[in-house]
Each structure stands twice: as C-alpha cells, then as structure tokens.
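The other protein chains are all here in position, but one chain of the complex has been omitted.
Every chain is named by a letter (A and B) in the order it is written, and numbering of its residues begins at 1.
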Amino acid sequence: MNFLSKITPRIVAKSPWLYRINAGSCNGCDVELATTACIPRYDVERLGCQYCGSPKHADIVLITGPLTARVKDKMLRLYDEIPDPKVTVAVGVCPISGGVFRESYAIEGPIDRYLPVDVNVPGCPPRPQAIIEGIAQAIAIWRARIGEAA
Amino acid sequence: MMAFLKILLDNLRKGPATEAFPFGEAPTPPAYRGKVAFDADTCTGCKMCEHVCAGGAIRFAEDDDGLHFLIWHNTCISCGLCEYYCPTKAITLTNNWHLAHPQSEKYTQIDHGTVAQCRCTECGTAFLPAIPALMDLAYRGQNDRTKALAGMCPDCRRRATLSGARS
Partner (left out) sequence: MTDTFSLLFAVLIFPGGLFVIALGLALKGVERRAIARLQRRIGPPLAQPVFDMIKLMQKRTLIPDTANALVFLAAPLLAVASMAVAAALIPVPGLYAPDPRLGDLIVLFYLITVPAVALMLAGSSSGSPFGAIGFSREMAIMLAYEGPILLAITAVALHAGAEMGQPIALSLSEIVAWQRAHGAFLLDPWMWPAFVTYLTFIPANLGIVPFDIPEAESEILEGPLVEYSGPPLGLMKLASAMKAVVVLGLGVALFFPAGPEGLAGLVLFALKCLGLVLAVAVLKAAVGRMRIDQAVVFYLKWPEALGLCGLALAIWHA
C-alpha cells in the first residue's frame, strides 16, 4: 500500500482534466484558454490535460472573470460539483484582484473571498505560455494533494 | 474532403509546430508588454503613472524617507499607459511574463521603489530632488550654478534666483 501511495500520485498527476468557469469574464482570458487548448503551438494535451465539458470530470478548474454579483451563486454551485481533490487556478487579474473592475458595485470578487484559490496567473489576459506555466504549478500542487489523500 | 486530406498530409510532413515551452524556453517578442519595472533614480515624482493607471495598480505614498512607489502586479493589466505618460521613462514594461504564482505569494507580488528625499543645502528642509535629466531639459545643459540650484528646496531656489546670488 505504501508503494502504491508513492507511485499513484505520480501517474495520476499525468492526467489533469481541465474545466473552465467563466465568472463574468470579458472573454479575453477565455479566448486565451481556448488558444492554449486548440493551437498546435501550445498543445496543452502534451501534459495529459484535456478540457472536459462537465464539472464532474474535472481535476483542475480554471476560473476567469471578476465574479459578478449575478453569476456568484451559480458559479459557487458549479464549483461545488467538482469532485475532490481539485486545484483552483485563477486566470487573469480579474479573479485575483478585480482588475479594472475592482470596487465596482457589480463585482463580488476577488474570488478568494469565497473559494480556496491555489494558483494565480495574472495578466490581462495572460499569454498562453503563462497559463501553461500556471497549469504546471497547479499540477504540482495536485500531485502533492493526492499524495496526502492516499 | 480531398482538400482537407491534403492539409493533413502537409501537417504530417511538416511535423509538430509545438513550442518546447514547459520543458524549455518560450520565444518572447522584445516588445511584449509584461511585468512593469520601475527605476527610482530617474523618477521625478510627478505621479502621472498613478493618475493614468487603468487597473489602479500603482500607488504613491510619501513619508520622511521620500516618495514610495508601489505596484501590485496582480491588478496590473499591462496596458502600458504608465510607460507612455512617464516623462523620464523611469517606468518601463519588460517582456517578463513569468507571473504565475501560488496563492501564498498573492500579496507579495509587489514592486517597491523609493525616491529618496534630500536636504536643502541652504535651509535643511527635505525635498524631492530634480533628476539630472530633467535639469538638462530645463536649463539646456548644466553648469555649476544650475547644479547648486538643484541642491536647494523650491523656496530657497526661488530666493536664490531672485537675489541674483552668485556663488
């Protein structure tokens, strides 16, 4: 069992499935996320990543947007549907600090007020390589987390 | 369909176009707008950058040590307005994009620069010195007199100029 608990996190960390939540983003970061996934130049599938359509399949959740008041409850409900262990990555300055929308009446963010964020990838939007860098950090955190759980 | 097959064949022939990135370096254009860098030695303290900053990332604070420049990279949108409006280009955007960080470092993503105050050679009050570049601009080159004036606080400088002081 000890052997297993050592070897599985390493294998499991090779299969992080990504899920995106748009918490009121302007779509800039979402375009960059789509670019990261779809364009051969970045090829995030090389890390074993795969975008999945359902929150229940996800391991790493990428959140974009400043968490608008309207989307807050829905977003938190969606977040709860992702099975543990999960890793949260805030993509773009909006979920991290509010960015240009900070202190707006329509914004409930920053997002770490409501859920535990693990990795921040600032930028407006961050370039795909920066997102991949953030995902790589998230994978490292995820591996450690599985090791703890096992 | 045939056109598509030709594209696929070409793709196979050309081989992967993927960057080495997470396992190697990623090419970055030199003009890429990334992390903001600040040079305290050339700052004149005009605070224009704070005024134009779209994300509210730049803050100035003043105390006895001098003028403190603060930028929080987590709310900087790399728009480049600060660089554009900075009269002495003390603030520049580097092409460093390695900004991803764990949550524990969220509030340490800060760059801090202090423009030190100096003492007036006449009366001893603290004031922000004008940088040499600015003095060059104002007096079209410097001589001993302008250098002496640069060491005085605004009040003393005015007095010295009006009294026609020769030193």
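By definition in this document, contacts are C-beta pairs under 8 Å (C-beta built on N, C-alpha and C of every residue); 3 or more make two chains touch, one makes a residue touch a chain.
Predicted model only: the values in this text are computed from it and were never measured.
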item: Full-complex contact with the absent chain, from B:17, B:123 or B:138; value: B:17
item: Touching residues (missing chain, whole complex) on chain A; value: 8, 11-12, 14-15, 17, 40, 43, 45-46, 48, 50, 52-54, 56-57, 59, 81, 83-84, 146
item: Missing-partner contacts on chain B, residue numbers; value: 1, 4-5, 8, 11-12, 14-18
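One rule holds for everything that comes next: only the chains that are shown with their structure count from here on.
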item: Interchain centroid distance [CA atoms averaged], chain A/chain B, Å; value: 31
item: Footprint of chain B on chain A - complex, ascending; value: 40-43, 46-47, 93, 96-100, 102, 112, 116-124, 126-127, 129-134, 136-137, 141
item: Of all residues in chain B, those that touch chain A in their complex; value: 16-19, 21-22, 26, 32, 54-56, 72-79, 97-103, 106, 109
